[in-house]
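As structure tokens, the structure follows; a few thoughts come after it.
One protein chain is absent from this view; the other protein chains keep their places.
Moving on to chain A:
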Amino acid sequence: MSYLTKAGERFRLDLKRIPKHRLPYFEKLQRETQPPFIRPQLEVDLHADGAVPEDPKKLKYLVGDRVLIVKGAKTGNVCKISRHVEHGGYILDENGPSTTVVVPKQFWTEGQRSHVVTFPKPVTEDQIKLITQIEDDVTHETKTVAVENVEFKGTYYDEDYKKEMPYRMVYGDDDLVIPWPRPTPKEDGPLSTEVNTVRERTYFVESVIKDDIPSDALDSIRKKHSKWRRGKLTKTEVKRLTPPEMPLTETKKAYLAEREAKKQQPRALITDEMKAFLGKKVREHEVKVIKQLEELQDL
């Protein structure tokens, strides 16, 4: 069940890591192997991250925004953005550009009756301009205009999007703020947790001695024998890090053998007589030292 683990993910073919001179091969491969109804409609840069960004600044126009088509066959049409697609594409409503492709029967969806299907064609950012309503300075009438470009400044918390959103304004005119479209409210899914339950705090640091985590659970939280733990070295690493030992000379070998032989000899027992002799010698030495000290003091 390899799809359950992500361990091999980094070994999979990743076009972003392929050198530039090898890319044409993969582009050709894609062209030749993908049938027209699967082929992406946009020009795809295989090196770029094509995922739909979450940042509204990068998206520029969100779902629900009214836009004017300024390039292509449907120039002049006003549409609403219905969704974002990968590699910076916007899918517009029925007034937007579309394309017809032939779909083989095994890929037919429910209710389909013809091989020829019309798909909405994604447009890029430069093919559309945002439409907004502004008040005329002179006549004070609201009029609908297409905005040449937009910029983002400052942020506010949006209740409907439930996140920090930047203010979107007409480029070069900070007073003309174009509000973001209201998102369609989402219903809670079967796995959703209530906001209050999520926000409720149940962890409090109360003691430096008592742990919140039972000690038996620690090994299953972090791998006990992970090689990334500090102080863990493999046999190969130890071998590589240890410098080679200098070969011993004959003299040294003989000396070590002699020392080993001496170690093997039984330890001499100290008899009372010996202790008395040693004690006497120590005392004699002490007296001698004291005498020397006294002489030094006299000086």
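Criterion: a contact is a pair of C-beta atoms (placed from the backbone, for glycine too) under 8 Å apart; a residue touches a chain by one contact, two chains touch by 3 or more; residues count from 1.
In this section, contacts and distances are computed from a predicted model.
Not every chain of the complex appears here, and the one that does not is recorded in UniProt as "Large ribosomal subunit protein uL29m", selected from "Calcineurin B homologous protein 3", "DNA-directed RNA polymerases I and III subunit RPAC2", "Large ribosomal subunit protein uL29m" or "Dolichol-phosphate mannosyltransferase subunit 1".
Considering A:I209, A:A261 or A:L299, the position touching the chain not shown turns out to be A:I209 (whole complex). Along chain A, the points of touch with the absent chain fall at residues 1, 3-4, 6, 186-193, 198-204, 206-214, 217-218, 221-222.
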